[in-house]
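Shown here: the complex without one of its protein chains, the others still in place.
Let's look at chain A:
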Amino acid sequence: MADSEDAKSGDERPKWDNKVQYLLTCIGFAVGLGNVWRFPYLCQVYGGGAFLIPYLIALVFEGLPLLYLELAIGQRLRLGSIGVWNSISPYLGGVGVASMIVSFLVAVYYNTILAWVLWYFFHSFQNPLPWSECPVNEDLTGYVQECLDSTPVNYFWYRQTLNVTPNIETNGSLQWWLVLCLITAWCIVYICFIRGIETIGKAVYVTATFPYLVLTIFLVRALTLPGATDGLIYLFTPDWNLLLNPRVWLDAATQIFFSLSLAFGGLIAFSSYNPQKNNCERDAVLVGCINSATSLYASISIFAILGFKATSNYNTCVQGNIIALTNGFDVADQNITVDNFDSWLDNLNKTDPAKVSYLNLTECNLQTFLDESASGTGLAFIVFTEAVISMPGSQVWAVLFFVMLFSLGLSSMFGNMEGVLAPLHDLNLVPKWMPKELFTGCIFVLSCLVSLIFTMDSGNYWLEIFNNYVGSVSLLIIAFFEIIGVVFFHGMGRFSDDIEFMTGRRPNLFWKACWMCISPLLLLVVFVAYIIVQVQTTPTYPTWNPDYVDFPVTDVQPYPTWVFVICVLLVAIPVGPIPIVALYRLINRKLRRTGRTDTSRTSNPYANEGFNMDT
């Protein structure tokens, strides 16, 4: 019965070739760049092993229930996000529109990051790596001053890649090299999307599994390098006191939420291509747990490498001091080594302290180097690239790393764009004469044009704005309405019936308790706390300004008013449709009540319009 229902529900809905494709796509969507460059940073900053506690609690009480809900509702109603929420209640139609807008805005800036990854990937085939040394200036008399003041890695990122302006108001022009990389990135995503999930399903076999392979290779390699264990110990040493800081719990909750890519509509779309009789409970638990396990595994690899980098930097620092002492006091070459450095220093300090202080030795502390943490693009393009230079065979490691980042981002892009395309298909906005490839192509061209904003000189600043404002508060609001919509509008009883139909048994007490009170409450608390934290700090952003007095320290500037207005708009525009559509439907209904027959809105396939009760 269910199969023929599928066949009759309009255009045959595409379906997955097998369960593995579906699972890999969901895992690929959930596992993204954030698992590699956000979670390790949070772990390090919030007390290492201790952070796992709030993280796992958030996973169990917030992440898994929401994930299960989205997968179940998509699988049952077999529509994209707009169709699903329209079906549950017309007043909630705005939730679907909100998801679509957020997916679009996130896709636009996310692909720019992939363009940057491609740029670095293209440059990883050179010997020596271009970010390992400063370029020579025009008259060949010395190195470029900006590079000497900061580091070659920083220079390559800020000047040769981004060509960043000193502040967000100076726009600069489009960087042709970034435009090329951006077009390449969009083309790659497009060819995976050409035939919808038919091509995506094949692509994810590679994009979802390759990162794990690379992380393992990196882990094995890193463990053979000196200092890896220092990094791991540093990462995982628990600092239980930090658990008392509410900020830790807030960040754990937001991290789990954004990490699972909830409220984008992509997961709903993916599960809508499933046959109805599919155990979505097991899928949800599997995807959620694999996502968290990947975060943990990635942080082990990353911190092993970072430990090696800190040790290298520490050794370089000590060697610098050794050479200064050797030359300053004319001691025989290599008499002072790393081991006896301290005793030599003490001796020399006793005999000639004035000369020792004149030498201006730098204070070398391994802890300081380990503390040099970074998250986001800073980790990938500055810290990690610096680590790669010190590893023998740097080109291989650089290529592997950037291909891994690209596949992580690509599989997340699938979910983002699916969250845009599936609702458009369901809204029947596609004219019949237009083939699917052409329509997809048009949407991609539009997205590409919008994302050209980020290839301007000030593009990096705009990307940070999008990252902070689009992909945060709006998602919390959408998720809150999703849960309210299912629990109260659709009804818990009806939802339990749906789940029993799909999986064969009703949801147990744990899921019900989470859906009905724990998760909405958690979302509300996180939302309020997030707002409070944001309101307390004036929005500022770090700028790269070579003319700044303390350069290379970033010059922190406040956002100008017009930029701040845009930030507020970025939050308001996705969330706006929720009240707007609800009001619109309400007004429509009131108008219709004044005399016209109320045509049935239910999706009852057995309704025969010939027997209408109201006439």
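Criterion: contacts are C-beta pairs under 8 Å (C-beta built on N, C-alpha and C of every residue); 3 or more make two chains touch, one makes a residue touch a chain; residues count from 1.
Rule of thumb we're sticking to: contacts and distances are computed from a predicted model.
Chemist: One chain is missing here; what is its name in UniProt, given the choices "Ribosomal RNA-processing protein 43", "Immediate early response 3-interacting protein 1", "Collectrin-like domain-containing protein" or "Succinate dehydrogenase cytochrome b560 subunit, mitochondrial"?
Modeler: From the choices "Ribosomal RNA-processing protein 43", "Immediate early response 3-interacting protein 1", "Collectrin-like domain-containing protein" or "Succinate dehydrogenase cytochrome b560 subunit, mitochondrial", the unshown chain carries the UniProt name "Collectrin-like domain-containing protein".
Chemist: Among A:194, A:338 or A:591, which one is in touch with the chain left out?
Modeler: Only one of A:194, A:338 or A:591 touches the chain omitted from view, namely A:194.
Chemist: Going by the contact rule already stated, which one of A:180, A:324, A:424 or A:452 would touch the omitted chain in the full complex?
Modeler: Missing-chain contact among the listed residues: A:180.
Chemist: State which residues belonging to chain A touch the missing partner chain.
Modeler: Contact residues on chain A toward the absent chain are 4-5, 7-8, 10-11, 118-119, 121-123, 125-126, 130, 135-136, 140-143, 180-181, 183-184, 187-188, 190-191, 194-195, 199, 326-327, 329-334, 432, 435, 437, 605-609.
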